[in-house]
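Working notes for the structure below.
With one protein chain withheld, the remaining protein chains of the complex are depicted in position.
The first chain written gets the first letter, and so on, giving A, B and C; residue counts start at 1 in each chain.
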Amino acid sequence: MSADLAHLGYHGLYTPDPPATLQYFVDLLGMDIVAVEGDSTYLRACGDYESWSLQVIRADHAGSAWVSWRTAGPEALQRRISWLESNGHSGHWVPRDRGIGPSYEFADPDGHVFRLYYETERYQGQRPAVPTGFQRYAGRGANVRRLDHVNLLARDVRSCRRFWEEGFGLRTYEIVGSESQEVAAWMSSSIQGHELIYTQERTTANGRLHHFAYVVDSREEVLRAAEIFADARVRIEAGPSRHTAIQGFYLYTREPGGNRIEVAHGGYLVFAPDSEPYVWNAEEWKAKPGWGAPLPPEFHLYGTPDVS
Amino acid sequence: MSADLAHLGYHGLYTPDPPATLQYFVDLLGMDIVAVEGDSTYLRACGDYESWSLQVIRADHAGSAWVSWRTAGPEALQRRISWLESNGHSGHWVPRDRGIGPSYEFADPDGHVFRLYYETERYQGQRPAVPTGFQRYAGRGANVRRLDHVNLLARDVRSCRRFWEEGFGLRTYEIVGSESQEVAAWMSSSIQGHELIYTQERTTANGRLHHFAYVVDSREEVLRAAEIFADARVRIEAGPSRHTAIQGFYLYTREPGGNRIEVAHGGYLVFAPDSEPYVWNAEEWKAKPGWGAPLPPEFHLYGTPDVS
Amino acid sequence: MSADLAHLGYHGLYTPDPPATLQYFVDLLGMDIVAVEGDSTYLRACGDYESWSLQVIRADHAGSAWVSWRTAGPEALQRRISWLESNGHSGHWVPRDRGIGPSYEFADPDGHVFRLYYETERYQGQRPAVPTGFQRYAGRGANVRRLDHVNLLARDVRSCRRFWEEGFGLRTYEIVGSESQEVAAWMSSSIQGHELIYTQERTTANGRLHHFAYVVDSREEVLRAAEIFADARVRIEAGPSRHTAIQGFYLYTREPGGNRIEVAHGGYLVFAPDSEPYVWNAEEWKAKPGWGAPLPPEFHLYGTPDVS
Partner (left out) sequence: MSADLAHLGYHGLYTPDPPATLQYFVDLLGMDIVAVEGDSTYLRACGDYESWSLQVIRADHAGSAWVSWRTAGPEALQRRISWLESNGHSGHWVPRDRGIGPSYEFADPDGHVFRLYYETERYQGQRPAVPTGFQRYAGRGANVRRLDHVNLLARDVRSCRRFWEEGFGLRTYEIVGSESQEVAAWMSSSIQGHELIYTQERTTANGRLHHFAYVVDSREEVLRAAEIFADARVRIEAGPSRHTAIQGFYLYTREPGGNRIEVAHGGYLVFAPDSEPYVWNAEEWKAKPGWGAPLPPEFHLYGTPDVS
């Protein structure tokens, strides 16, 4: 368990086509718009305790604008910034935005933008019947509950993995590769099998997004989401099926701006405090034990910004 | 199998509060309005092959306006009308309405209005991805697919049951009661365990509705519907749980006009062509074997129009 | 609806390795052995109302021994035999076997063995809690409930389809192909989307089996079955995913004798009495609208007996 990082926080997404992207997030994923300002639209999912969680930003290309972590407290935030600054990863402060932040922005070794913050505001909108929930459940589209994990592409997976292990105490649950070539790593700040995934960048580009994954309540809801996407004529890239790594149930589409989005459910929890990462060697990984459909070749190649 | 009745058809529902009733059917059940005319609003569910299936009608009380059956063909329609007229149940013709009918309207022994029709039009609206479906799946609210069954209250359950067995060839799959007092019967025109249910009317009123049931794709969707209703502050009368009879999974609420509505999934199919009705005696029925929550007392008393 | 055929009945399966085949059916599918006699073992699934439903027979090759239909009554049986004998498809009687039959055995145009019977005995074994069920639910392996449908390979799909339409009143719900080349047809005796499927035989062999499909209670149980098969080291040929035709959820493995077996759930019901078969042309079919994983090439080639 990371002592200092609590969970993935609010994220930013670039899109060249905000109206279409927003229609996808609102009508198909079931998220809500909470504010619009200039080129940015702020959204939330019904399972978010914070006031908002996604900023869709008009840009000339798709991609991740940033990924963030909420820290366990203000001292934890300060400790992580000290580590960054002592280790050559200095960043800068981004001011408070609609209840979240200030945030400290920096880059991982591949150049992806990250933010750390602690201060936040709780959502105070339409209440659910049970007061321990956060928002009335509307039942629209795929009804995603919250951001589940993010998968980034990296030219050097191992250096990114070590950056988070050494600097932030993330735990790594699975690795694919050998000493000489590590091609994927699944990491988490908690007992959940994945929050942050790095997979091999196969181009010379850097800082690219593989996908953002949003969670639904059951595998049945992933199947149901497939019908919603299909009937909305959104192409399904892969799934519904089950990943070998972390064993999560998946469905991949691309939002109209080009970013790959997963609707996900499940994946194991890791209770053992002394759990070692499971390291897949190439043959074992290729054999894909267990069940689950093969992934199409593009799954391993496409990312945003698209450089094909 | 009834040779002459194909399936439950379009139905009519009275409500004293059409705007609230429509909001329930559209936002919470996920049905679509296809036309409005005077005091009537025409709706459909996404799994209906016909152009519409429900007419919500302003009235000074709630209740069933009519239940209908589509016949297996034009001759089947004529045969059933002949039987009605030869057996003292003459009715009258209702003209074609928005693609459905003409319909022959008559009453069952308890005075509930029924209609028979054969002519209909197929829905031609927004197409789903797979062309064997009927309508794009929108994923709104509980997303009911179609009317599954109807439960009517009757002062004399047995005479109603025999009316449909003898006049229409419906099969009865379960009966509760004894020779002297039959209190419930589950009937169907097909291998589905229930399309038409009669249960004991405990007042002196007649022609009352117990509930209309709409089907969703899985038990998971019934559970999901419970959250939608709860968060919309619609009181849940019973469920989600499982009925002993027919073994269907249920959830009961009342639409704002007062009519009881079930969101349902499952119930057994009857394949044996020589299946006899299962007759529950009072003690066995009371013992409620198997699993499933007890039903509240009001479940057996309340119907529409409300006469309490 | 077929007036004379009620439902698929007991079937026979050839296997060169009965012990391994039986272990698959008992431990993984969750069926029960009810009797053993010579080279035959008799099994049942917990949702069968008849005393048994599958005869596993030692043979030098895998394949379907026969598929049967229970008729709607004794006259229906006689009518169908008369049609067969008047149309050049005469067969012979097979004596009553452990409560089922006598059966009239004949061949379809591709040479698959079929049987017709009406007489049967109800299962009288371990009772479930709810008396309208047939057998205590043991919860072993995939827990299949009953045979759902059978898929046969045919050199001339159309002639097989017409044989069942004209001779038995089966309804055809979907067809793939053109006037000159029909490659698949889905047929049923009831409102269920498929009981009997013919797909194109691509070798010169005849009378071959594509697969038998057994039904479970939910899509969740199909996913669960995948884990059971994977952990038992049974290779998964395809799925879990959804078929375009009939829209059923599927999982394919091969029992150790070589026969392809599907664990299935769902598929649409056809309520319209005047429903026409949906005819897919080659391009539309190839485009595979909707969602669902692509099937591996072997899915269209392999059958039993294996002639590769």
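We adopt the following convention: contacts are C-beta pairs under 8 Å (C-beta built on N, C-alpha and C of every residue); 3 or more make two chains touch, one makes a residue touch a chain.
None of the values given here were measured: they were computed from a predicted structure.
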Omitted-chain contact residue, chosen from A:16, A:99 or A:290:
A:290
Residue in contact with the excluded chain [from C:17, C:105, C:227 or C:284]
C:227
Would you write out the residues of chain A that touch the absent chain, in ascending order?
1, 3, 6-7, 49, 70-73, 128-133, 173-174, 190-192, 218-220, 244-247, 268-269, 271-275, 278, 284, 289-291
Interface residues of chain B (partner: the chain not displayed)
218-220, 223, 226-227, 229-230, 236, 240-242, 249, 289-291, 293
So that we can see where the missing chain sits, which residues of chain C does it touch?
28, 30, 128-130, 136-143, 217-218, 220-221, 224-225, 227-228, 230-233
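Just so we're on the same page, only the chains that are shown with their structure count from here on.
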Turn needed to bring chain B onto chain C - CA fit, degrees, nearest 5:
180
List the interface residue numbers of chain A and of chain C, divide the shared ones by all numbers used, and answer same when the ratio is over half, different when under half.
same
Starting from the mean Cα coordinates of chain A and chain C, work out the distance between those two points in Å.
44
Just give me the whole-number Å value for how far the CA centre of chain B lies from that of chain C.
32
Send over the residues of chain C in touch with two or more other chains.
218-220, 289-291
